[in-house]
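The complex is shown incomplete by one protein chain, all other protein chains being positioned as in the whole.
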Amino acid sequence: MSRALRLLLAAAGRTGGALVLLMGASFVIYITIRSAPGDAIDAISPMGTPPQVKARLLAEFGLDRDPLTGYFAWLFRSARGDFGDSLVVAAGESVMAVAWPAFKITLILSGLTLLASLALALLGALVLGRPAGRQQLLTGPLYVITSAPSFVQAVLLAQGLNWTIHRYWEQLNYETPPWYPIPIYTDSLMPYVFAGLALLLGDGLFMDFFNAIRAELEGLRDAQFIAAVKAKGARTWGHIARNMLVPLVSGYAARLPIVLGGVVIVEYIFTLEGAGYLLLEASRERDFPVVVGISVLFTATVIGSTLIADVLRTLVDPREVARGG
Amino acid sequence: MGGRAERIAFWGSGAIVALVIAIGLVSPLIGYDPAAAVDYEQKLLGPGAGHWLGTDAQGRDVAMRLMKGTEAFFLPGLMAAGIATMAGALLGAIAGYAEGWGRTLVVGFLQLVDTLPRLIFIILVCTILNPSITLIAGVAGVLFIPSIATVIRRKVEALGSEDYILAHVAHGFSTTRILLYHILWLQARPLLIRQATYVFGYVLFVETALSYLGDYGVQEPTPSWGNMVAQTRELGGASAWPWVFPAVAIAVTIAAFLAFGNLLARRDEEAIR
Amino acid sequence: MSELLLEARGLVKRFRSQSLLRGSHETRALDGVDLQIRVGEVLAVIGESGSGKTTLGKVLLRLTPATAGEIRFGGNDLRALRGKALRLKRREFQMVFQNQRANLHPKMTVRQMLDESLRLHRPKLDAEGRAEHIGGLLERVGLSAKAEQRPESLSGGERRRVGLARILATQPKLIVADEPTSGLDAAIKLQIIDLLRRLKESSMTYMLISHDLGLVRRIADRVVVMLKGRIIEEIPAERLGDPRHHPYTARLMRAAHLSEDHASQGPSVIEVGVGGEQRHGGCVYAADCPVARERGLLTRCRQERPEPVALGPGHWVACFASADPIEEEP
Partner (left out) sequence: MSRLLDVRDLVIEFDTRHGRKRVVDGVSFHLERGEVLGILGESGSGKTMSTLAVLGLVGGRPGVVQGQVLFDEGAGPQDLLADLGRVVKPRGDRLVKNDRRWQRLVHRTMRPLWGRAMTAVFQNPRHSLDPLMTIGAQVEESVRLAQPELDRAGRAGRAVEWLARVQMNDPKRVHSSYAHELSGGMCQRAMIAVALARAPMLLIADEPTTGLDTTVRAEIVALFRELLADRRRSMLYISHDIREVLFLADRIIVMRHGKVVETVAVADLKAGVGERHPYTASLLAAADLAFEAAA
């Protein structure tokens, strides 16, 4: 078999595996819905839901059938992007129509934040290198600050933001440049920047990333093949960069779930109308089709990012294919 | 390795962990009636002699509420850490040692649970079921099984291919004894300690986050560090004391637990090596 | 001739790996091995890495399940033993592992480790009896002064001797020693060899797995040569260097004494074949064998599996070219 064909097969195998995982995860979500106490439909739908809506929900979630057929009915509807209609948050509208635009905001916010975290961590690791005695003492306070949950960071920053806006920004109107990719719902970009900052500084994300990258970089610098490259008189940075690519991408994918966890509450604090905000609103109002739809979207994102990292690793690292799917 | 800095970090974080545990153990013994604590004449005081950390908008003593607030996460955190480490260690050992369909089943289950985004799934569960902090901690514990199991599995696999473990087999020890005593207890203990403190920190995070949001966590007037931080919403800029201390307490406690777990594990590992 | 302690017939060990990308892939670590070990003798198994010699040791001691074949140990069918019966039987055959760390617990002293072993295998002994026994064991391996030390303060050779003492604690009938001197410094190596020799004199039965011909010559009574999962030659140790070796054995012996004639040879196919397919039909050395090429036996060697040909008392080779002696190259 040629290498290209093997790569293609490996990628196909990985995608198949990811789809199976997604099915499994959605099954867990479905079973959670079915395990509602008492009469399921009364327990999960908000108070005062009219009987015809309840009947529709019953059919949509296959609650009137046995779990397995009910699950597959729901799965096929979901696979077509049909998560039913929202009950309260945007009553009558389809869940996807509400959730998708909000989800885009969340995805871009968390994706960019993580990218910034990666860039900063990489830069730090390159500049600082091996930590010396005094540096280690300095990292202590930094460690405490960055292990605080992102919502605590967000509360502190929001207080700062409020104060700043009161002081300087109240009269200013920010205009979105036409090229800007993030849909802007508020007049100012500042809340996004602050939300990003809270995510970046919180949940132990940065220090974890930084330490992982630094360890990886140190390991590479001490690797025997780098010594061999030096000994033959070639430059090492090309080799180091190539070998850093895989851990960087894997690290990125592995940390996305952490950021997606933090983003929910941070969006809520800064009232950014992303999927997290929507999720909490819907959860508060017991608008469970929306909650379920967003949960599936988040789960799919986690699986998708891992898949992308896996495929990329297969492309970059020849040992992956040899190891077999 | 790290020398002085590491020693300072170890003992510093250890002291904080010990303090939190001590308060967590002692505070249930102290009677506290949130309603009786209200005293509008003393509201929003700064730190002082009568109230070490000041009072909140209803005149309740912040230090007292901070102490009673540990109850909200202490036992649930222990429970979640217990569930996650025990089930994780067991499943990890099976995934690393067993062969055939039993292994496939366990690995599949672990992969599956691992794909669920933790906080989002907890919110989903809260939406559908009657939420209680015990339920939330239980779910958090289950959600952390894969991350512990994966670590243990790697360890078991790495050891299994080494002569070290084969030597025990050859010596006549039973598989259960090798798995539970020689691998899990003697070799993987540092990893378990690290993961357990991590899960404890996560439960503290979830509890405070949900209490902050106000829907599923600990409800006023029962104190929780999360709903104390949530006072920012009503206070505006009036006073920072009622929420700054709990916010700092959250940050420092989580940091201390993570750091202590890591450093303890590292010491243990070095001793084993 | 003394009685048989262990006898293996037709041992096969296959590793099968199933992969979506490469299809199913089979490697035969053992490919029809017959072997006998008699009470009180030292049998050496020599061969290079990947020849299956370590797998043979593990399969014989039931540390890895065999795919097919028969193992009889002192009259018992070893492959039929299960569970507790097997565990109890294990004390009779012990393995010295290549890895120095094997068997040693980092936080226990030498005495504690031996005590743990004795508790498991000699439950009838009381504390005093155990202490006495430990003293005897330590004396046998020459470690009496180190009883209260932990592994970290022991040298590589001492650790290995602790491992040996622990094995002797079970009073085994057979010891399989896998590369007992690899990775040791010259002086310590000599000590270990000396110890093994003394144990041999107290009529211990060994199977010695090694690629170190010097060690084999010093200790072994009988030598079998393994290549790619098969035994291709058996020879009494004192006749090592016989001009009628199997061509592969001859090459192995030459390699141990460096000489000029390797230069022109280039890499052996045995090594190149790491990623390649394994052939089961003919002689495992066919592709690489200079003798087969010289004498035009290649087709036959590739297709037919050579049967053992007796060359003298206790000496046979599995080679078509062995009817007449193979000259050792100068």
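In order of appearance the chains are A, B and C, and numbering begins at 1 in each one.
We take it that contacts are C-beta pairs under 8 Å (C-beta built on N, C-alpha and C of every residue); 3 or more make two chains touch, one makes a residue touch a chain.
Predicted model, so just to flag it, every value in this text is computed and none were measured.
J.: Considering all chains of the complex, which shown ones does the missing chain contact?
T.: The chain that is not shown is in contact with A, C.
J.: Just name the one of C:R72, C:R150 or C:R254 that touches the chain not displayed here.
T.: With C:R72, C:R150 or C:R254 as choices, the missing chain is touched by C:R254.
J.: Would you mind spotting which of A:P51, A:G92 or A:G233 touches the chain that isn't drawn?
T.: A:G233
J.: Footprint of the hidden chain on subunit A, which residues?
T.: Within subunit A, the residues that touch the unshown chain are 129-130, 132, 221-225, 227-234, 239, 242-243, 316-319, 322.
J.: Can you name the residues of subunit C that touch the chain not displayed here?
T.: Missing-chain contacts on subunit C: residues 48-49, 183, 185-187, 189-190, 211, 214, 251-252, 254-263, 265-272, 274-275.
What we mean here is this: only the chains that are shown with their structure count from here on.
J.: Suppose each chain is reduced to the average of its Cα coordinates; what separation in Å results between subunit B and subunit C?
T.: 50
J.: Could you please state the distance in Å, as a whole number, between where the Cα atoms of subunit A are centred and where those of subunit B are centred?
T.: Comparing mean C-alpha positions, subunit B is 22 Å from subunit A.
J.: Please output the residue numbers of subunit B that touch at least 2 other chains, ranges allowed.
T.: none
J.: Which residues belonging to subunit C are in contact with no fewer than two other chains?
T.: Not one residue of subunit C touches more than one other chain, so the list is empty.
J.: Please name which positions on subunit B make contact with subunit A in the complex.
T.: Residues 2-6, 8-9, 12, 108, 111-113, 115-121, 123-130, 201, 205, 208-209, 212-213, 215, 229, 232, 237, 240, 243, 247, 250-252, 254-255, 258-259 of subunit B touch subunit A in their complex.
J.: Please output the residues of subunit C touching subunit B within their complex, sorted ascending.
T.: 58, 61, 63, 84, 87-88, 90-91, 94-95, 97-99, 101-103, 105-107, 117, 120-121, 163, 166, 170
J.: Quick check: in the complex, which residue numbers of subunit B touch subunit C?
T.: Interface residues on subunit B, with respect to subunit C: 162-164, 166-174, 186, 271-273.
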